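Below you'll find the structure, written out as structure tokens, and then a few comments.
Only one protein chain is missing from this complex, and each of the others stays in its spot.
Take a look at subunit A:
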Amino acid sequence: MSVGIVMLVHTALGRAEQVARHWASAGCPLVIHADVSVPAKSFKAFQKSMADLPDVRFSRRHRCEWGTWGLVAASQSASELMLKEFPEVRHVYLASGSCLPLRPVQELIDYLAARPQTDFIESATTADVPWTIGGLDAERFTLRFPFSWRRHRYLFDRYVALQRRIGMKRRIPNGIVPHMGSQWWCLTRQTLSAILSDPERGAYDRYFSKVWIPDESYFQTLARQYSRQIESRSLTLSKFDYQGKPHIFYDDHLQLLHRSDCFVARKIWPRANRLYDAFLTDEAGAMKRTEPNPAKIDRIFSKAVERRTRGRPGLYMQSRFPVETRENGLTSSKYSVFQGFSDLFKNFEPWLTRATGARVHGHLFAPERAEFSDGETVMNGALSGSAALRDYNPRAFLASLIWNTRGERQCFQFGPRDSQAINWDMAKDPNAQISVISGAWAVPLFLSNQNFTDIRSEAARLQQIESKQLEILRSSWTKARVRIWSMAEFIEAPMEPLQTIIDEIAPHQTQRGLSEVPQMADLTGFGQFLQNLKNQGMHPYLMGNFPVTNDMQEPRSNPRKPYLVR
């Protein structure tokens, strides 16, 4: 009753020897397969270095290239040798030279001795596995793959395409159902010998030698034919990145590997001295009976895949610069843009700060400088308020601002007096919440002390800019949450929209309703002001309809809506 180790090695022979000695010292016989590509001189030296170990054999050498039959052939010959030479072996454990036992070998021996009939081999039908690198799953078994994926990718791809076009299909021998799984297994003598001495083996071998990545399917499929009890999982911890390449473990993974409670891990970087030192020293006693639990560390790996494929939304950096539509969020979190509010309300910004607890900036895109909150000239992340820097790359400015203040809601004012280059970017950004009171830019003009001809030309300019901007906000490309009221519409019932906007920014803060409202500018005579503009030949229309006579007098003395909601 013991465990035999079949070890496939191709590089870092020094480490392989170290691990082999570790296995051997616990009483496990070994059969080692060295890749043909290992130079004869190194192989001789390697063999010689282990001459003192009685229970080590070297099997016939094959060429093991990734994804090819050679790996299966190597496992077959080594396993045959193992079963023949060491009749007391009950379980055969397939490992590689870059595998590292994480727990005392005796624990593995005990674990397997307690489960004498169980085969540990990950084995699932093609429909059930998520790993389909290269877009091939079921087709692995129905097409032929004579060309190397690594070395002759072009031929590989062309030949697959050709077979698909002419509808070439291979017959699967004896109606076996193809299964796939990790290539690192641990099988019982009964199962393994049944596979190796099957009278149909010739047919199976011929078939699998043209399957793609047969080392992940040969034993996994055939074990299903004979095993009495399959535990469909691998005892070897091995993790793959999103391209199907194995993750490599380094010194800093020590704790992580400890926590997994797995028996063996791969692949280990050959120069990870700390790992080899830590795990190849069996502490006597203190045997654990814990189940291997690779799931404990799975989260870290799935997070990595996420980061590699989706990245951190709203981050632009030297290794992440998505093309348009692939940003997965132009910015990192939600923000609010207010247009016309600070024109219409005298104390809008301090009021908004109090009502929401968000950071409220002035006009970030003002022509003179970015008006950061509290009159700051430099924001988080040392983002400068210089208008020239901002306008040099407005999109980077906005994305940086939102990224640098992660965790804090940002609000800012916008308007037709501001630099307009950012319009499309904001409109296409699902994180933007844009609220516009159109035509409210007229209020500061109305309250100003300028010559009317200047006011008239400025009004014409601002109206033109705003109407262009509204076109963008109303386009079919817009993904931002956009609300637009004409000024007349808005002052008809200001509380309702304000409440909605506030609720969106800080849903928990204002459940009691707004306790305070911003103060609206005195609009007495605004209708006449608009009429004067019209009389001068300009047509102010974005603010909606304001009657000329006796306009805003009444609402001031008799508010249409109560200031306190609820």
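Throughout what follows, a residue touches a chain if its C-beta (ideal position, glycine included) is under 8 Å from a C-beta of that chain, and two chains touch if they have at least 3 such contacts; residues count from 1.
Criterion: contacts and distances are computed from a predicted model.
Chemist: Going by UniProt, what is the name of the one chain that was not included in the view, given "Glycerophosphodiester phosphodiesterase", "Carnitine transport ATP-binding protein OpuCA", "ATPase" or "Glycosyl transferase family 2"?
Modeler: When "Glycerophosphodiester phosphodiesterase", "Carnitine transport ATP-binding protein OpuCA", "ATPase" or "Glycosyl transferase family 2" are compared with UniProt, the left-out chain turns out to be "Glycosyl transferase family 2".
Chemist: Please identify which residue in A:36, A:124, A:194 or A:304 touches the non-displayed chain.
Modeler: Checking each option in A:36, A:124, A:194 or A:304, the one touching the absent chain turns out to be A:304.
Chemist: In the full complex, which of A:210, A:312, A:354 or A:483 touches the chain missing from this view?
Modeler: Per the contact definition at the top, the residue touching the missing chain is A:312.
Chemist: Touching the left-out chain: which of A:177, A:396 or A:421?
Modeler: Going through A:177, A:396 or A:421 one by one, A:396 is the residue touching the chain not shown.
Chemist: Would you indicate which residue among A:252, A:277, A:408 or A:471 is in contact with the undisplayed chain?
Modeler: In the full complex, the listed residue that touches the missing chain is A:252.
Chemist: Which parts of subunit A are in contact with the chain that was left out?
Modeler: Touching the chain left out of view, subunit A contributes residues 239, 241-243, 245, 247-248, 250-252, 269, 271, 300-301, 304-305, 307-312, 315-323, 326-328, 376, 378-384, 386, 388-389, 392-393, 396-397, 400, 403-404.
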